[in-house]
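The structure appears right after this line, and notes come after that.
Showing chain A:
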Amino acid sequence: MRKKVFLASMLAALSSAAPTFSTPAAADEGQTFRMIVQEPRFMDPNLVDDGGVAIQTQLFEPLAKIQNDGTLVYLQANSIERSSDGLTWTVKLKPENKWSNGEPVTAMDWEYSLKRILDPSIASGNAQFLTEIKGAKAYNSGETKDASAVHIKAVDDFTLVIETERVAPSFLAKLALPYITPVPQAVVAQWGERWTLPEHIVSNGPYKLVARVNDQSIEMNVNSFYAGKKPTIDTIRMTVASGDICEAQLRAYEAEEIDFATCIPIQDIQRVRQDATLAKELITNLDSGTWWVQYDNSHAPWDNKDVRHALSLAIDRNALSSVISDGTAAVANTIVPPGIPGANEDDAIKGNVETARELLAKAGYPNGAGFPPFTLTVRDSASQPIVAQLLQQMWSENLGINATINVMELKAFAAWVNARKNAPYDMITALWVSDYADPENWYGDLITDDYRNSHFRNEDFASLIKQAKVATDETQRIETYRQANKIFEEQQPMSALYRETSLWLVKPYVKNLRPDTTLRLYPIRDTEIVR
Partner candidate 1 sequence: MFSFILKRVLASIPTLLVVYTVTFAIAHLTPGSPWDSASANRPMEPAAKAALDAKYNLDAPLHIQYVGYLWGAVQGDLGPSFRDPTQSVTDIVKKFLPTSLALGSMAIALAIVMGLLLGVLAALTRSRALETAILFFCTFCVSLPTYIITAVLIVTLGVGLGLVPTFGWKGLFSTSAIVPVVSLALAPMAAIARYCRNCVLEVMHKDFVRSARAKGVKRGRIIAVHILRNAIIPVVTVAGSYASSVLVGSFFVESIAGVPGFGRYFVLAVSARDYPVIIATTLVYAVIVVLCNLLVDIAHFIIDPRTREDVR
Partner candidate 2 sequence: MLNQIRHSADHDAILSVENLSIDIESKRGVLHVVRGVSFHVNAGDRIGVVGESGCGKSTLALAIMRLLAPGAAPVGGSIQFLGTDLLALSETEMRRLRGNEIGMVFQDPAASLNPMMTAGRQVGETIEAHKGVSRKISASAAVDMMRSVKIPEPAVRAGQYPHQFSGGMRQRIVIAMGTANTPKLIIADEPTTALDVTVQAQVIELLEKMNTDTGSSIVFISHNIALVSEFCSRVVVMYAGRIVEEGSTSDIFSRPYHPYTSALIKSVPPLDERLADGLVPIEGRPPNLASKQVGCAFAARCSSKIEKCTQSSPPLVAMGPRKVACWVTGAHS
């Protein structure tokens, strides 16, 4: 009897797992695109401020996008006009735009959504793209609770008028970001935070969410009300992975379980590139982003420019790229990547290991003698501990100075870096990826706003950036950034290391899948499966 009870409870445990047995019904009627993604942090598009945006762009569509070649393509907008004084932006929406429930996408939805992004109580990381709007900063920081003080106004069903605080030429690029998308006011109001559940969610993009099991799967079908170019792929089936998703992707790709992989584990890059089949399916795309090593410019020895130059010149960047990416990463000699107006690799400081030694001696540390011990803190990602070891070795061999390496768990590292605002440190490695292809994203957000806490202060640089920010003449604006870039590189508050190359694997029957915008999105709407 007792044994039976035990058995019964075992069976109960087994059968309670039964609901997860059901597999999504095979959608044989149309084409299915299969891939592996990381669990998105958010399903609410107003909150998505990280790589999850690649998933979101299938569901939610922004006003426009800026393609890799710099051209603006309108999506939800018919036009975006700037007034002659440069302060008012008028967005005309396409009246045929529909939500996936058939309701029209109105300027009121857009007004609601942009203000929602700025609402401090939902704490969206995307608020920082909209802070140039008049009244936005005060509302977002909680100074005023009155959303109507933010100058975003739906003047009619399909016209949205936005006023900026001051002239902001780069605002267009921000409005065209995939992070800036509308949410359906009525649905959000009805369901609250649970509106993103598959049974409630309504989207304005080419696809709609039909099923989602947390940490397991995401399934999308074509949004039949979508007014833009209709997708040819009917279903997108995403399997959710955690941990090293590159490994899971490569295995599944090789086993023909997915059609597309967005990365390759470091240890497999060489094999993939030498494999006759896989090499043909490899799509490489240089990222608009840079990894660098950053000094705490606020204290000695890092406040000495000669020291910063010496450390930079002692780095063998080719060796770094070769070890961490089989040479697929590009050597970076300057922080701001080529393609961003103002950037120029010729601004890189000149010299070699010899020069480095001389500079270190000039700074008072001949052959590294007397150089204080220092710590290089890096995140525990696949590449950074290796980068740290290589840097440690190069500096030790070339300059005779010894770094201690401190590897921190990802989130602890992020918190630690954020906490360096008022606390001294030695150095870190860091990364910035272009949100939008405008110099302001680098010189303004990253460097002037000092998101990485480099504590770099230079009056000439600061005043140039201030000028550039409000410059209405495009040629003059870019020339100002050029000058700023020269000062920045000469000052060397951080030393560029390399730029990653996205390595995609795409099955030969998948057509028109190319990295889109600087964020390397993969709009499946444009993709076809041709067998």
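If you want to know what made the cut, all candidates are chains of the complex that A comes from, given by their letters.
The definition used in the following text is that a contact is a pair of C-beta atoms (placed from the backbone, for glycine too) under 8 Å apart; a residue touches a chain by one contact, two chains touch by 3 or more; residues count from 1.
This is a predicted model, so every value here is computed, not measured.
Participant: Sort out for me which candidate, 1 or 2, comes into contact with chain A in this complex.
Facilitator: 1
Participant: In the complex, go through chain A and note every residue touching candidate 1.
Facilitator: That would be residues 2-3, 6, 10, 13-14, 16-18, 20-23, 36, 39, 41, 43, 49-51, 120-125, 127-128, 140-142, 193-194, 196-197, 213-217, 239-243, 247-248, 251-252, 254-257, 379, 408-418, 432-433, 435, 445, 451 of chain A.
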